[in-house]
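A quick write-up on the structure given underneath.
All protein chains but one are shown in place.
By letter and in written order, the chains are A, B and C; residue numbering begins at 1 in each of them.
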Amino acid sequence: MQTDMMQPEFQTRTVKVGNINIGGPEFTVIAGPCSIESREHFQQTSTAVKKAGAHLVRAGIWKLRTSAEAFQGLGSDAFDLIKEVKKETGMPLVSEITDPRQIEEVYDFVDMFQIGSRNMHNYSLLKEVGKIKKPILLKRGFAALIDEWIKATEYIRMGGNDNIVLCERGIRTFETATRNTLDLNAVVYVKARTQLPVIVDPSHAIGLREFVPQLTYASAASGADGVIVEVHPQPDKAMSDGRQSLNFSDFEKMMLQLDKILNALGRPLQKI
Amino acid sequence: MQTDMMQPEFQTRTVKVGNINIGGPEFTVIAGPCSIESREHFQQTSTAVKKAGAHLVRAGIWKLRTSAEAFQGLGSDAFDLIKEVKKETGMPLVSEITDPRQIEEVYDFVDMFQIGSRNMHNYSLLKEVGKIKKPILLKRGFAALIDEWIKATEYIRMGGNDNIVLCERGIRTFETATRNTLDLNAVVYVKARTQLPVIVDPSHAIGLREFVPQLTYASAASGADGVIVEVHPQPDKAMSDGRQSLNFSDFEKMMLQLDKILNALGRPLQKI
Amino acid sequence: MQTDMMQPEFQTRTVKVGNINIGGPEFTVIAGPCSIESREHFQQTSTAVKKAGAHLVRAGIWKLRTSAEAFQGLGSDAFDLIKEVKKETGMPLVSEITDPRQIEEVYDFVDMFQIGSRNMHNYSLLKEVGKIKKPILLKRGFAALIDEWIKATEYIRMGGNDNIVLCERGIRTFETATRNTLDLNAVVYVKARTQLPVIVDPSHAIGLREFVPQLTYASAASGADGVIVEVHPQPDKAMSDGRQSLNFSDFEKMMLQLDKILNALGRPLQKI
Partner (left out) sequence: MQTDMMQPEFQTRTVKVGNINIGGPEFTVIAGPCSIESREHFQQTSTAVKKAGAHLVRAGIWKLRTSAEAFQGLGSDAFDLIKEVKKETGMPLVSEITDPRQIEEVYDFVDMFQIGSRNMHNYSLLKEVGKIKKPILLKRGFAALIDEWIKATEYIRMGGNDNIVLCERGIRTFETATRNTLDLNAVVYVKARTQLPVIVDPSHAIGLREFVPQLTYASAASGADGVIVEVHPQPDKAMSDGRQSLNFSDFEKMMLQLDKILNALGRPLQKI
């Protein structure tokens, strides 16, 4: 028997984040800085990505860094500025938590809780976010089998939270020319085997900004439900992940080309 | 400095195979069976993929199989039938050689010599195909670094043969749900670092036919110069690689959708 | 310049766990069940491994399991029985914690806190165990670079806790015949680059009990400071990791052969 996967059927569940649907017949774009560096930085970036057509803003409060000496994010110093900027832009915020004790602190202004790649196997944390009502963005562990990734969602569901979106962000392989290896096989495989929306993080997947647009188009063409992209006003001065962040102008150009491709695919950018 | 990769510049060299250009402003599709099983099998498949829009036919004469007991291809029994079928269809043939002594035997009717993934590091063989005038399709070793892949082309160039097309066909990683892991990072990276055309083999990259169309679209959207796809009249009865081969009808449907996407990308299917 | 590594210099720091030294001129053996299944089970196993010459007992209270449906350990139901058995055997206990909130609960009867492979990148947890006075056993993440493993110790040291022992437990590679791939390269490399004691977990590294003795001998011969081995009264009935657990009799035989090899290496089993 030959399965026909050519006409996507959109049987994927829709996960609502604020007024935005992830997994429905339209495509979602999440964009923003790796970490919030200042009020002005977050305000500028949010405004720019919104203007270019992004639906949600991403921005890190606490950063997991390999070295304890590297910039670890603003932490609670960012709380007030986030609330102010969100009031201006009206964009829902996706942000990562790294410790169960952070949930309560940011509950009021984070609209989607991200579990990062390093914590996909941190089942204590997964159980905690399973108890809340907000949607969860579960990144794939950088060396997690597809099967382990799907099974990790059980720990979230146990507490009653079904609002899960998966995010493929590249896996660790023998190749070192690129930061990770984008695994689009996993995207198409997981979409066929589960009803969960799956988005792609091309920025982490390759780690080199000049290739982010091409991988974004490829992700869209593969059938992913959206992308999450790092954008920074001055990537070369970013406090983290600058090498993989687009500037405003390149993000805008990418959105225009993405729009054309999505229309050809019959799956347009979500209207806000 | 922010490199703008969004407007492809087509500085890629063009490699001519028969009347077909690989690497130019148009997209190339190579399709056909894993191995030639009989005259009728090859004739039917060639005709079907041509009708659906493929530019070149692929077909194995000698197969490298992990087990010495598995079907190893028809070998020299296929020579006459290939010549006959080629006369009918007029399609140039891409076929793999696995031993320097095969070059002379098939020189007259193979239009592009493929070096398979297992032989990318077989520098004796690379040197031999460097001495001939026909174009070479150099598949990436399934665990070859991008850098090793590029360096392998030096062995071919040494003899004076510059007509090289690279083919990404999936790499070996820890993931086992799919046969290999398609590495589109490598495609965009190699295209930016070399002037060689790069095509993708989605069939080997995932090993599951139902996902081949989505990976084909993704490859096109990433900027690859073409694809090489396995097609079989009855995939479930194929003597090799049946699980990853499309039947005629699914290949046709895929070509129609691919055509739309390529038009949106401004890089149409090559006209014959 | 040719470095002579042939005469080990024992410049490694010594980490004291109860009355046992890890990293000194003698070799340490930690043994016990994957998880505590009952009072009798833990008592029997502790007694057996002590009699065979083990210095510390290992035993899981909370288990991280890929599936949320699998046995997750006895949790707090094990606290009282652990205290009782420890009183009988006098063996210090190594046990894993998976959540910062567990530290206080088990502080009184766990002598060395293990951070498991899945949590090596859980920097919130590392920071917490950095604030306590007990020694830490930091397992290598199953896909962690040696460099990331060493850097993870910074998070523990930040809080003032320098009593860190590293544990190589196998990494995830393309090979699937064995559960993981034991990386003795990492053991010798890390020992030369840091002053931290490094032990090996051959049970997880291969996942097949019949090979645990050979890997134990190899680890000792490579210069590791000890091993941590899974032992169970009836491995085939174990609630977790039975396939890789030795029974009492095989553990005893292994200890006799290990003793001979260690004597030849000039690094005997620690006397208690």
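Note that contacts are C-beta pairs under 8 Å (C-beta built on N, C-alpha and C of every residue); 3 or more make two chains touch, one makes a residue touch a chain.
Because the structure is a prediction, the values reported are computed rather than measured.
Per the touch definition above, the residue from C:Ala152, C:Ala186, C:Ile199 or C:Leu269 contacting the chain not shown is C:Ala186. Where chain B meets the chain that is not shown, the touching residues are 64-69, 98-101, 118-119, 121-125, 142-143, 147-148, 151-152, 154-155, 157-158, 172.
Taking the complete complex into account, residues 143, 172-174, 176 of chain A touch the chain not shown. Although one chain is not drawn, its touching partners on chain C can still be listed: residues 1-6, 143, 145-147, 170-171, 173-178, 180-186, 188-189, 192, 205-206, 208-211, 213-215, 217-223, 235-236, 246-247, 249-250, 253-254, 257, 260-261, 263-265.
Everything below uses one rule, namely that only the chains that are shown with their structure count from here on.
Put simply, the chain nearest the middle, going by average C-alpha positions, is A. Computed from the mean C-alpha positions, the centre of chain A lies at a distance of 34 Å from the centre of chain B.
Averaging Cα coordinates per chain places chain A and chain C 36 Å apart. Centroid to centroid, with C-alpha atoms defining each point, chain B and chain C lie 49 Å apart.
Annotation for chain A: residues 143, 147 touch two or more other chains.
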